[in-house]
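Here's a structure for you.
Certain chains of the assembly are absent from this excerpt, and the rest are unmoved.
Think of it as A, B and C in the order they're written, each chain with its own count starting at 1.
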Amino acid sequence: MKNSPLSTRFRIPASFGSLLGLAVVFLLFSLWAGPPFYSRYNQVTMLTQSVIVAAGALGMTLIIIAGGIDLSVGSMIALSTVVIARALLAGAPPTWAALAGVAVGGVCGALNGFLVTRLGLVPFIITLGTLLIFRGAATGLSGEQKIDAPITWLNEMLTKFPSPSWTLVAVGVWLTVLLAIAVAVVLRNTVLGRHAFAIGSNEATARLCGVRVERVKLYIYTIGGLLTGFAGLMQFSRLTVGDPTAAKGMELDIIASVVIGGGSLSGGRGSVAGSLAGALLMTIIRSGLSMKGVPNWVQDVLTGVIIVGAVTLDRLRRESGGSE
Amino acid sequence: GGSNAPHRLTIAVIPMGTTHEYWKAIHAGAVKAAREENVELVWKGPQKEDDRTQQIAVVEDMVSRRVNGIVLAPLDGTGLAKPVAEARRAGIPSVIVDSGLQGEDYISFIATDNYKGGRLGARRLAEILNGQGSVIMMRVMVGAESTMRREQGFLDEIRNFPGIRVLSDNQYGGITTETAYQTGENLLNRFPDVNGVFCPNESTTFGMLRALTDAGKAGKVKFVGFDSSEKLIAALRQKQLHGLVLQNPFRMGELGVKTVVRHIRDPHAPIEKRIDTGAVVATPENMDTPEIRQLLVPPVNQYL
Amino acid sequence: MPAPYRIEMLGLRKAFGATVALDGVDLCVPPGVVHALIGENGAGKSTLMKVLSGVQRPDAGRMLLDGDPYAPSGPLEARRRGVVMIYQELALAPHLSVAENILLGIEPASRGWIRRRKLEEQAREALAALGHGEIRLHAPVSGLSVGAQQLVELARALVLDARVVVLDEPTSSLAAADLSRLFEVIRRLRERGVSVIYISHFLEEVEQIADRFTVLRDGRSAGGGLIGEADRSRIVEMMIGRQISEMFPRLPHPTGEPVLELADLAAPGVRSASLVLRRGEIFGVAGLIGAGRSEMLRAVFGLLPVRRGWVKVATVAGPGSPAERLAQGVGLLSEDRKGEGLAQSLSLADNLTLSNLKPYLRHGWLDRSAQSRAALDWVEKISIKAPGPRVPVFSLSGGNQQKVALARLLHHDCDVLLLDEPTRGIDVASKAQIYELIGKLAQTGKAILFVSSYLPELLGVCDTIAVMCRGRLGEKAPAGEWTEHAIMTAATGAREAAR
């Protein structure tokens, strides 16, 4: 559509719309489920519950904006938890173990990026392959069982009772917020970020204009992997074990967050705020319905309806505010 | 509630999943106890079946909702320890059923001894094989505590029978029947001369049963499984299955709710830390005795 | 001692499978010279330039840049060495802003951080040099018209300190006013010693701006020299091997009853348009870019909502979807052949017959060989250069793609043809052929609404012409009463009057 006067209005909606959907859903649940739902304690709980998917969605936002996709994130998270647990068992200090977990995500991401740029296959196939490979590696590394690691402060990163109580929420939530801001800034204000948009928007053009497409993709997948490694750290913090079966199928939740938040699977569109809103939306729906104790199958149906509804709302809003 | 009736207790029962006969039996037992104790029951499993993270979230949701007590079948002995500890901190006591939990933050642990269950299965298989032959064991999935203990129990016990050789014990059937079925088919194609099979849960047992039926080997290969369902009972009757290790999920649900309610009403009441609900082997011969019958077909319809 | 030539291309060869696109081409351009590259559609012009800019690797041959060996590994290296190219097919990143597109790949940055102020400043300067400082730098380019998008692409060439600038049909969507500004920019480049290679099918443009020329034919040089020394008919002969007897063949075609009427039509981009199109009439619509001509056609065809007024086809008034319009015998040729006009990954035959598969149905089943045969007929009838009916459209040269798009309307046998820049990117000989075709269509009673920014063809082909200005369609008058000057005055003069 040709709507040039909208240029300034154009940048906000992608995220604003999903934030609106989020607010509406939160309000409806607050009315329905009452104080237990909107209590501060439950708000903190929901934030904590969203962190893993949200952190994964940060990386996925980058990758999807650059026109890619990463199906292997769930497996990466599992591998990361296993590596952290193994490191702790081997006596590494918690900080090092955590860094190792994040780093292994980065390595996996770099491998994805390398294969995507070298083999010339669609990322769907590559990361479908590495989904299996990383999962297998996690299982093999763990000796086909959960790895119990000693309890350290890593397991406190997502506590609901943060120790200086003025911090309000756990350090893991704050870290995720900081990372989100960092990713948003990278996307907006760095050459890498703009090139990611350019590649997702029109790869041939980007190449013709001298963008180092391969290198940018490699960076993007690697950064995405590091963020997923961070999600793995958060997962470990929550589970307190290295679990090779963790986060199975979570790739769908993570991709869904990005798409609900306005990301386009054909690339060039997506926003950090939107993806976070998407992740929160799913937690809110789950928590609200779970709290009311509706049967699981009803919860499934309602979740489906609400997701479609919230995104439709977003679209309608954009249209009425948009064209003309 | 602003009613003048005495405040009714709310008890959350959190299974590992909801779509399975086994959990239905636990649910029914819990309902029975809830009726008898006059408490309100919230039955809530993780939205994604068998997902640890989601089960943690459900426990947290129930804490936010401020239920009075929790009965939990933890998917993960370690991962669920922290939310249970947090519940305790928030003044909400928990009883653990079915599968163990680390730490001391719960009142009681009510379950089958899964390791023993696995050994029972091994003994039954050895018995019908007369201590001779080659067998395979199909596993369920990596990291699932209760089935891993059954698998271990089976392997440890079968070793006591020198005439029995384990051909394969490293293939996983996965959590759906279809994947178990395919793994079963592949195993049977690979070992056409197998004499006996053991499967450590309902879905693998059923998947393997389908594979055996398909290959025309049902009844010829000696087969011992775990847990019950209509199809498995029928197979037992037709002697396609030669043994089913049975737990008592109905009792687990019932005792779970009763125990937590007892603790809430009298925090100082003496409660056993570990309650074994027992495991028995159903065979084509004993399946019509009342005790076994009740375990094979728990009185689910009466309560749900 | 400086090399006499800025760029030397020697014995270049390039084949795509069985198609030999370049068959030993030599081309040498000194600094400060505008060199025109001309030739039929599919002659290999774009391919030659893609080799120069590092997009395609030649199979054989070598290149020198200022006397140094030059074999770019990719567009990036070419740009680094000062070779800048504006491609024939629009190549923009639709989600990025105008400014970001202009400086894509060469963003001013310090340590990876984009310096937005500088970026916008440079982009604004480049656009201002083209006389379009008004284009909003923050707007995503997906919201711009095709013409504006082409300006954005042109601006790309100006922000770099280039040694060689290649322009591949830069004017196919530009209006006359923009053209003269572009020429000014080219002259400035020439003064700075930049070599400019200019590809165009408009010989009058070539005469105006170029110093020298080379004609390509079937992947070989067919001649060249100084522009001043060659006359047009000789160039045409070099291109196609024969003379064109008449550029605008006039075929007698009596007009009949009205088949399309617009009454005070308003739509997004169109403020008011009224017209009556009769059977056998060729009705031209002139205007500047952004005048809303395309929008008018799209509203008629049901691709844009009608806000006011009505459209009447034959005797039926009212709105219609594209499918209904096609059923009524109205067809639209889109000006954006890459984005809308053609399904690039489908075959030539599929594209050509897409709107009308009925003739190839046998009891509901598609007879694909009949479909291919029909496509082959059209390939021959309007001389599309293609290896076969089942090749994907993206492997055809730009001009041949345009012919496929046009052939679809002919194949559909539309009674009313809405042609939006139908000869965009088409070579001189083919143009003459298409004009003749349009004349013949009119002869058989078809009605044609002909939107074009190329005034000579409007004046040469149309019976009546109206000028559109800022969304309003002016009064029509017989083509004979218009001159290029009068049209331009109507298109711009009215704009000033409206202020």
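Points worth noting:
Everything below uses one rule, namely that contacts are C-beta pairs under 8 Å (C-beta built on N, C-alpha and C of every residue); 3 or more make two chains touch, one makes a residue touch a chain.
Because the structure is a prediction, the values reported are computed rather than measured.
Written as a formula over the displayed labels, the complete complex corresponds to A x2, B x1, C x1.
Note that in this section only the chains that are shown with their structure count from here on.
Taken as a graph of touching chains, this assembly is arranged as a line, each chain contacting the next along an open chain of partners.
Comparing chain C-alpha centroids with the centroid of the full set of protein C-alpha atoms picks out A as the closest. Subunit A and subunit C have Cα centroids lying 44 Å from one another. Rounded to whole angstrom, the centroid-to-centroid distance between subunit B and subunit C, based on C-alpha atoms, equals 71 Å. Rounded to whole angstrom, the centroid-to-centroid distance between subunit A and subunit B, based on C-alpha atoms, equals 34 Å.
None of the residues of subunit B touches two or more other chains. Chain contact summary for the complex, subunit C toward subunit A: residues 53, 55, 74-76, 79-80, 85, 87, 91-97, 100, 104-107, 109, 112-114, 116, 136, 138-140, 143-145, 156, 268-269. Residues of subunit B that touch subunit A in their complex: 12, 18-19, 42-45, 47-48, 51-54, 56-58, 60-66, 76, 78-79, 81-82, 86, 89, 141-143, 148.
Those residues of subunit A whose C-beta lies close enough to touch subunit B in the complex are 36-37, 39, 41-42, 45, 48-49, 52, 139, 142, 144-146, 148, 155, 160-161, 235, 238-241, 243-249, 283, 286-287, 290-291, 293, 295-297, 299-300, 303.
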